[in-house]
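First comes the structure, then the notes that go with it.
In this view, the complex is presented without one of its protein chains, the others remaining in place.
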Amino acid sequence: MKLNWFKYAAPATFYPLAGKLIPWFAWSGAILAVAGLYLSFFVAPTDFQQGESYRIIFIHVPAAWMSMFIYIVMAGWAAAGLIFNTRLSSMMASALAPTGALFTVIALWTGALWGKPTWGAWWVWDARLTSELILLFLYLGFLALHAAIDDPRRADRASAVLALVGVVNVPIIYFSVKWWNTLHQGASVSMTMAPKMAATMLLGMLVMALACWMYSIAAALARVRCIILEREQQAEWIANLAKEPT
Amino acid sequence: MLEVSGLGCLRGERRLFAGVSFSLRPGGLIWIQGGNGSGKTTLLRTLCGLTPAMAGEVRWGGEPIRKLGEDYRRELTYIGHANGLKEDLSAAENLLAAAHLAGQQASRAEVAGALQGIGLAGREHLPVKFLSQGQRRRAALARLRLAHSRTLWLLDEPFNALDAHAVAGMRHIMEQHLAQGGMIALTTHQEVAIQATDAQALRLDEGSAG
Partner (left out) sequence: MMRTLRYIVSRDVLLAMRRRADVATTLFFFVIVASLFPLGVGPDPKLLRAMAPGILWVAALLASMLSLGRLFAADYADGSLEQLVLAPDPLAVVVIGKVLAHWLVSGLPLVLISPVIALQFDLPAEAIATLLLALLLGTPLLSLIGAIGAALTVGVRGGGVLVSLLVLPLYVPVLIFGAGAVDASASGMDAGGHLSILGALLLLGMALAPWATSAALRISLE
C-alpha cells in the first residue's frame, strides 16, 4: 500500500490546504507572541548585571535560532525538490528563504541594539554576530541566484545546489569564525550566556521561539500560495478558482 | 536502437511539444521539422540527455538514457547550433581536442585528412577566429568524418551557412554513415535529399500549436 503523501505534493491540492492552515498558524503565532512579550517584559526579572537591556535577547535569540534552522529546512526542501523532482518542494524552499533572511536581519539588528549598551559599540566582531552576518550573505546569494535565472525550474534547481553547498559550509564557517574569535580575544561577554537564566526567562524565550515558528510557517505557506498562483497561472484549476465566488 | 515515447518538454511554464514518439533503427534517418520556436533544438538536446524530459522517455537499446549515462554518451555525436570551436585554436587543434575528448584515437594525419575532405585544405592551422562562418561550420562538421564509430548522430541545423558544394559533401558523409548502419536525427530548414533506406519526418508544430 502506498501512503498518499504525494497527493498533497501537487500544487493544486496543496493550495486550498495551505489556505485553510494559514489562519491557524497565524493566530497561534499572534497569541504566543503576545504571551511571550508579556512574559519577557513584565514577568521576567531584571538582570542585576545588564539591567533592562538584556531583555532584547527574548527577540534576538529566537530570531537567531530561526535563521539557522530555516536555512537547514530550506536546504532540505531544496534537496527534496532536486532528488524527487517535486515542484512543491522547490516552491517551499524559495518561500522560506525571505523569512529566513528576515530573521537573520532581526538577529543582527537586535544584536547591534544589545551591543551598544553592553559593549559600548553598535557592532563587535563577536563570533555569533559574524557568523550570522555570513549566514545573511548566504541567504542573499540564494535569493539573488533564484531571481537572476529566468526559467523557474532551472532557478529552483540551481539555487537548490547552492543551498546544499551552503548547508555543508555553514558548520565549517561557524567553527572557523568561532575559532578565529577566540584566537583574536574578541568580546568576552557572549550573548547566549545570559548570566544565570531564571526559569521565567527561559520560559519567555521558549514561548517567543514558538511564536516565531508559527509566524514562519504561516508566512511560508502564504508565500508558497503566491508562488503557486504565479507559476501555475496557465493551469485549468486556477482558472476555475478565479470563477468561484469567495 | 533509439526509442522515443511520449516525449514532452516545457520552456519555462509553456509547453513546447508533447507526445512525441518515434523509433530509429540502424540505417535510419529522422528529419525533425517545425517553425522557429517549435522546440526542434530542445528535442535534440533532450535526445542527447542535456535537457531532461518533462514527460515520456528516451531509450537506447531498451534502457533509459538517464540510466546509461556515459555508455550512451559513448554512442553519440552531437553537433549543436554553436560550433563548439575555440576561437584561439586552429581548426586542426580544435578537431584533435574534440576527438580526444570524445575518447577517439585520432592521429594528426587523420585530422588533416578530415579537414581537407571538408574543404578546409590550407586553412587547418589558422586560428578559428580568422575563418568565415561557413568555414567554421565546416570545421565543426569535420568531427563527423572521425565519428563513424559513433552510432548516433544528432545534428542541429548542420547545413547552416554552408555553400552548395559543402552541403553535397556533408550529404555524402551522412549517406556513408547510414550505409554503415549509423543513425541520424537532424533538424534543417533546407531541403536536402539524403539517400536513406529508412527515412522519416517529424513535424513538431502539429497538434501542439498554441
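Letters are used for the chains, namely A and B, taken in the order the chains are written, and counting of residues starts over at 1 for each.
In this section, a residue touches a chain if its C-beta (ideal position, glycine included) is under 8 Å from a C-beta of that chain, and two chains touch if they have at least 3 such contacts.
The shown structure was predicted, so the numbers you read here are calculated from the model rather than taken from an experiment.
Only one residue in the set B:81, B:108, B:125 or B:189 touches the chain that does not appear here, and it is B:81.
Here one chain is not drawn; of B:24, B:98 or B:170, the residue touching it is B:98.
The omitted chain makes contact with just one of the residues A:43, A:121 or A:161: A:161. The chain omitted from view is touched by exactly one of A:17, A:144 or A:226, namely A:144. Interface residues of subunit B facing the missing partner chain: 48-52, 70-71, 73-74, 76, 78, 80-89, 93, 97-98, 100-103, 127. Subunit A meets the missing chain through residues 134, 137-138, 140-141, 144-145, 148-149, 151, 153-154, 157-158, 161-162, 164-166, 168-169, 172-173, 176-177, 179-180, 183.
As a working rule, only the chains that are shown with their structure count from here on.
Distance from the subunit A centre to the subunit B centre is 48 Å, each centre being the mean of its Cα atoms.
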